[in-house]
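For this depiction, one protein chain was excluded, whereas all remaining protein chains were kept in their positions.
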Amino acid sequence: MELTTTWYLVLGAIIFAIGASGLMIRRNPLVMFMCVELMLNAVNLTFVAFGRELDDLGGQVSVFFVLVVAAAEVVIGLAIIVAIMRHRSGATADDLSVLRG
Amino acid sequence: MEELVWLIPALPLLGFVLLVLGGRRLGEPGAGYLATTMVAGSFIATVLVFVGLLGKDAEERLFEQTLFEWIPAGDFSVDVGFLADPLSITMALFITGISSLIHLYAIAYMHGDKDFSKFFVYMNLFVFSMLMLVLGDNLLITFLGWEGVGTCSYLLISFWFTDEANATAGKKAFVTNRVGDWGFMVATLLAFFTFGSINYGEMFSGADGMATSTATAITLLLLVGAAGKSAQFPLYLWLPDAMAGPTPVSALIHAATMVTGGVYLLTRVNPIIAEASSVAPDVIAWIGLFTALFAASIAVAQADIKKVLAYSTVSQLGFMFVAVGSGVYVAAIFHMVTHAFFKALLFLGAGSVIHGMDDEQDMEYYGGLRKFMPITAATMVVGWLAIAGVPPFSGFWSKDEILLGAYENNVVAWVLLLIAAILTAFYMSRLIFLTFFGERRWSDGDPEAHAAADEPVADDGARSFHPHEPSPLMWVPLVVLAGLALLGGLLNLPFTGDTKILEQWLEPSLFGNEHIATSGAAGKWTLAIMSIVAAVIGVIGAAAVYIRRRVDKSVVEQPILQDAWMVDDTVTSFMGGPGRKSFELVSWFDRTVIDGAVNGTAAVVRHGGLVLRRLQTGFVRSYAVGVGGGAVALLVYFLFRTTF
Amino acid sequence: MFFAQVAPDSIVTPDIAWTALVPHLVLAGGAILMLMVWSLAGRWLPRWLPSMVTAAVGLGAAIGSIHLWRRVTDADRGPFSAVADSVGIDGFSVFLTVVISLTVVFAALLADGYLRRERLDGPEYHVLLLLSAAGGVTMATANDLIVLFLGLEILSLAVYVLAGYHNRRAQSQEAAIKYFVLGAFSSAFLLYGIALTYGATGSTNLVDINAYLRSTVLVDDGLLLAGFALLLVGLGFKVSAVPFHTWTPDVYQGSPTPVVAFMASGVKAAGFAALLRVFVVTFGTYADDWKPILYALAVATLLVGAILAVVQNDVKRMLAYSSISHAGFMLIGVHAASADGTASVLYYLAVYSVLVIGSFAVVGVVSGTGDGATTVGDFAGLGARRPWLAFAFTVFLLAQAGVPLTTGFFAKFYAITAAVDGRSWALAIVAMLSAVIAAYLYLRIMIAMWLEGSDDDAPIRVPVGTVVVLGVAAAFTIGFGIFPEPIVDLARDATPALVNSP
Partner (left out) sequence: MSAAAVLADIDWHVEQQVFFYLIATTQVVAAWRVVTTKNIVHAALYLVVVLAGVAAQFILLGAEFIASTQVLVYIGAVIVLFLFGIMLTQARIGAENDLDQPNRLPAVLTAGLLAILTVSTVIRTFEDVELPDNSRTTTASVSDSIFSDYIIAFEAVSVLLLAALIGAIVVARKD
């Protein structure tokens, strides 16, 4: 099989969907964050593949910014989680459902 | 002098502002007098404008005043402007006139109320809104007034809000009116996109030759709005409940002015109705007819004096709708004016009775009050004869016009309307007899007084009251209104063209869309006699029931009539046919289907809400499924649209 | 030139049009300056100062936009792009910049009393608020999808933290984590959408994308349309369009009330700015493709918001759902994909921001210490306890219900007009239906305030900042409700444009 851009894009799409499924299934907030990271990485792969396809730097530059965003998100997300866990140890995302209806 | 038209709504608005700012400090009765003065001033301004218009030729009796450009919307704009023409000034005249009297009355009626000044705040705001409604020169200003009167009505119904029933009634009025508003809003939009303007003048000049379907749609949508405001079937529901408010409110808003807004609106847009397919006016007429009959039959069975008047109002508004549907706009306006006179009178009279009877509204506890409240009794008798259609009282003339119009439109409609007229005479007579005549079904707790009054006293179940004539502040308006109810017919006597003052006066506003009676003199006389006969049948019928019970009190063959508690049932049986059952059916229908429909819609929304609510589980992952599912749905849609 | 010596031929830095960036710089610079001053001298500064400074900075950003407005509305100069075409200054972006800046002013004034009552005061809240607004302004002016994404992330990250700012309240933390997880999830979708659009058009720059789509007929537009779908997910989430709305009620209910006021106004404005700029302006040539889906979103948003609002018992939740249905009205304007539609959204945003800030200002003071008393029952008898407060709330509620003589009426009027102009009759009717259903909700609150009694006589303290906000918001609502022309004209003049830098 000849390696084409498609394969990179398909790989990205699959990892994106796996990440999305994790967010919809898992209850541990930390794992949910990890799944978001999976999704972002899938997008990064897509960006670079497109960049290569188009022979354009924009794809790689975008990935650079996305990396920073991902890191910043993790910082905030983990801070929030740690703050919550200080009050209730071992809580899952489902335990945080006082607000509903 | 017609330049003063802006002053007409401005004065009540000024009153409103002043009362908001200083009403509490002004206190009682100052706040009431201030409010009354403002409304009276507005009346004087109206008279001045009226005189100004009179001084012109009939064709030039149209004055538009634009205050400022209000909403710029692309190539069209909406102005805040007033239209002084015979129709709007007629409305403004009786609105401000009756409002002044009712304000005066309310000063005494609301005496001692802790929110005295607030009451007048609302009342002045109401008058302002009502005047905006009738004087506005475009649909949006009218709509503004329309919303305003609705809000004031709501506020005033709920005025004594410690009472749960009042709060609920206020809610009901608000909700039902929203349904009507919806029709109005859609009609306004439709008009805007048809004519490119919602200014009446520009609309009507564009109406000629417009698409029949559009005209029909606009008419029917406006009808939804009008039916909501004018309490027509099936949107009448709120009006009987609205009686929970103070009586002057019932008189002003729910009898004389606001509820006629729908009739005014339909009359105003007569050039559009003229372009609509004949279905539209027929629908108007039949809705009015059904409402007139339906409400009259309910009024027959009510024990609460205000409820009788409320259903009566619904029924009379039905008459006006029949007039509009039959194309006799003058008759509609004529009846609106006379109705405003006598119904305001009846409500104020009822208020005076209620006032005298320590807020008791159940007629079961009344009886024989004429000796204790002679002025109230006398004026209410005038009102009764007027609404029953006994000549020469005003109601006869206006109702006769409507009957004539209905007859020339559709004989079946005429017959049914005549039955409604009989019922009207019957239930009003019942009200008067039960209240002012017959035995006292109450006690003043003072045996000496009984002897002096030489009245038979009900032996048991009687309650203790001290009926008395109210203060002059309250009875003077009654007397004035009684005079108007007596003489109101002079506005439009049918004898010759010259005596049809109202018809000539309104002519420029009707653009020749008025249906001109074709019947000959003989026909007219026959119809008039028939309507007199109808009134007499109603009165005699009521008297028969009532008098028989009184005279043959001990006669065994009429045990039901002996029992005061069974009056309604007696009346029901007396009305013949499957009688009682049909009335039960009506009330069942009212309770179950109509109430059910209103509650049902709310329930559907509520139920839908509760179902949807279950989707809001509080779990992040299920929200994520929602987002992901949405994403999938969007992807599916977009991928179906690809060009590939 | 120093740099030229180090790297003689590599970096050609673009001209930075500093004037175009005044609002951004004022907001971000204000945040940094404030952070520095308070870390050095915080203990000597009065407690009320941070909110005053923030309000001043917000006002400064708004004032700093005036010269831009003059420039873009000047027929000779017109809109322009700056800094390598990644910042677009046109009437549209300036209008929204001003809206967002002013919501900062309000949110800062509200926060003063709130934070001190909850013993949370300090400069951090305000620094985050300013940074968030800087992100919002970046979104509104972005001419590049990556810049837009970064703006959105700045805005969101700060607001995630603000949502959990009340750290002693479990609901606040729950709101933060829900908002964060779902926000990150939707950002991933948005980013994927950007990637696909980039793949389909070869650029992330909106000017270039627009030019490309105008000049080229794509043989297969599957990639582009998939990009539309995913972009719409991300942006729909920010403006809480159904079915991406699920976070809204939970987050609004749990978050500190002044933050909610900002979320429902500033954040929403930024979201719509992006939605309009990306879809209506950039993808305008593909309007036939995305219009039907916006139609569906608008209908769902209008109805679900209104229906769910009716069955709530918590006022914050009610207002959250009602804000969803208001978003539906704005989506109508987006769907119209016309100049009038865009103007209607801008007008709606400006007007609704004021209304919703005013509403949450009232909720914030009624909720009492702990920010917990927000059920309808807690508003019972407010008319008797604090008549002016109840009056102001009534004004906001009536305006939200679309009663004439308030700004809300015109907002709904223009939205529906846009729908009817586009011959979307059914949409107009659904909108009115939604308004009728939602009216019941506002009525319920008003009834509780005016008609129901309450045995609760705990004093309600209304801080000065809140009084100012309520006064200004109520005056705005009634004043421009009677004379809507100035705001309407501004919204009309605020036309979006995509132009290359000269």
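Just so it is clear, A, B and C label the chains in written order, and each chain counts residues from 1 on its own.
Criterion: a contact is a pair of C-beta atoms (placed from the backbone, for glycine too) under 8 Å apart; a residue touches a chain by one contact, two chains touch by 3 or more.
Keep in mind it's a predicted model, so treat the numbers as computed, not measured.
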Omitted chain's touching partners, listed by label: A, B, C
Per the touch definition above, residue among C:Glu153, C:Glu174, C:Asp314 or C:Asp378 touching the missing chain: C:Glu153
Among C:Val72, C:Ala111, C:Ala140 or C:Val161, the residue in touch with the chain that has been omitted: C:Val161
Chain C residues that touch the omitted chain in the full complex: 10-14, 16, 28, 31-32, 35, 83-84, 86-87, 124-125, 127-128, 131-132, 134-135, 138, 144, 146-147, 150-151, 153-154, 157-158, 160-161, 164-165, 167-168, 176, 192, 196, 200, 220, 222-223, 226
Residues belonging to chain A that touch the chain removed from view: 1-11, 13-22, 24-28, 30-31, 33-35, 37-38, 41, 44-45, 48-49, 51-53, 55, 57-58, 60-61, 63-65, 67-76, 78-83, 85, 89-90, 92, 94
Footprint left on chain B by the chain that the document does not show: 621-622, 624-625, 628-629, 631-632, 635-636, 639, 644
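As a convention for this text, only the chains that are shown with their structure count from here on.
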Overall pattern in which the protein chains touch one another (line/ring/star/complete/other): complete
Multi-chain contact sites of chain C, meaning residues that touch two or more partners: 177-178, 181, 185, 249-250
Numbers and ranges of chain B residues touching at least 2 other chains: 613, 616, 618, 620, 624
Sites on chain C touched by chain A in the complex: 146, 149-150, 153, 157, 160-161, 164, 167, 170-171, 173-178, 180-181, 184-185, 187-188, 191-192, 194-196, 198-199, 202-204, 249-251, 253-254, 312, 317
Chain B to chain A touching residues, read off their complex: 613, 616-621, 624-625, 628
Residue ranges of chain B in contact with chain C within the complex: 69-74, 140, 143-144, 147-148, 151, 158, 161-162, 167, 170-171, 174-175, 178-179, 181-182, 185-186, 189, 193, 602, 605-606, 608-610, 612-613, 615-616, 618, 620, 622-624, 626-627, 629-631, 633-635, 637-639, 641-644
